[in-house]
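What you see is the complex with one protein chain gone and the rest in place.
Moving on, here comes chain A:
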Amino acid sequence: MLELLEKTAKHNGLVLAFALVGLVMIVSMQLSRRLTFGRVHGSAIAILIGLGLAYWGGIQTGGQKGLADVTLFAGVGLMGGAMLRDFAIVATAFEVQVVEARKAGLVGAVALILGTVLPFIVGASVAWGFGYRDAVSITTIGAGAVTYIVGPVTGAAIGASSEIMALSIATGLVKAIMVMVGTPMAARFLRLSTPRSAMVFGGLAGTVSGVSAGLAATDRKLVPYGALVATFHTGLGCLLGPSLLFFATRALVG
């Protein structure tokens, strides 16, 4: 009986991964609603749980691929692997409304570029300060400070180690949580009151989950404007991270 169950799970790895992630999502949504009253977005909690599972997998197996190293959960490696991940990220571009985005105008574009370059510089400087000296690691951690998507996409493209990628995801994740929790508290300081200000915020803060959750907690009318620009943010980061920013970093540190 148990053997049969194990066989089913092992032979349907990807399907098991869908079920497992679905379960994680349900738990996180409930935790988000009951414990934080929606202040921390469910997706952020889900990612934290994912990182927790990866930690558990790493302790259990001593491997480098977190939960995917546990034979039973090998399907997680397929679901969260580079192929499906990039496929899903590209699909999010479908939600971008070009006409609406144009209305953000010049200030939106400036915010978008600043929102990619500034976090990168800060993240890369911190990485340098902690003794990372190779261009690949510095770039990956810097890209993680842009968002937790740009980090691993950049890292995968330039061949960073899994350890550095995890560090870069963690950086982006901590940033997303800080934006979610901090936005409603800092709304007055940020002057978040108009669609234009929301677009500036979306461009500079970047992280889609952080921006949409943070704005939802501040003023729900502002959400589409912030999220719109933030959606471009990931694309711009994915475009600049492994190219221009990597070359610039390599030129600086050799």
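The rule is short, and it goes like this: contacts are C-beta pairs under 8 Å (C-beta built on N, C-alpha and C of every residue); 3 or more make two chains touch, one makes a residue touch a chain; residues count from 1.
FYI, contacts and distances are computed from a predicted model.
Undergrad: Assign the chain not included in the display its UniProt protein name, restricting the answer to "sulfate adenylyltransferase", "Molybdenum transport system permease", "Malonate transporter subunit MadL" or "Assimilatory nitrite reductase [NADH] small subunit".
TA: "Malonate transporter subunit MadL"
Undergrad: Among A:A9, A:I169 or A:A217, exactly one should touch the missing chain; which is it?
TA: Of all options in A:A9, A:I169 or A:A217, contact with the hidden chain holds for A:I169.
Undergrad: Contact with the hidden chain only, please: which chain A residues?
TA: Residues 17-18, 21-22, 24-25, 43, 46-47, 49-55, 57-59, 64-68, 73, 76-77, 79-81, 84-96, 98, 100, 103, 107, 110-111, 114-115, 118-119, 122-123, 126-127, 130, 141, 144-145, 148-149, 152-153, 157-159, 161-163, 165-167, 169-175, 178-179, 182, 186, 189-192, 194-197, 200-201, 204-206, 209, 221, 235-236, 238-243, 246-247 of chain A touch the chain absent from view.
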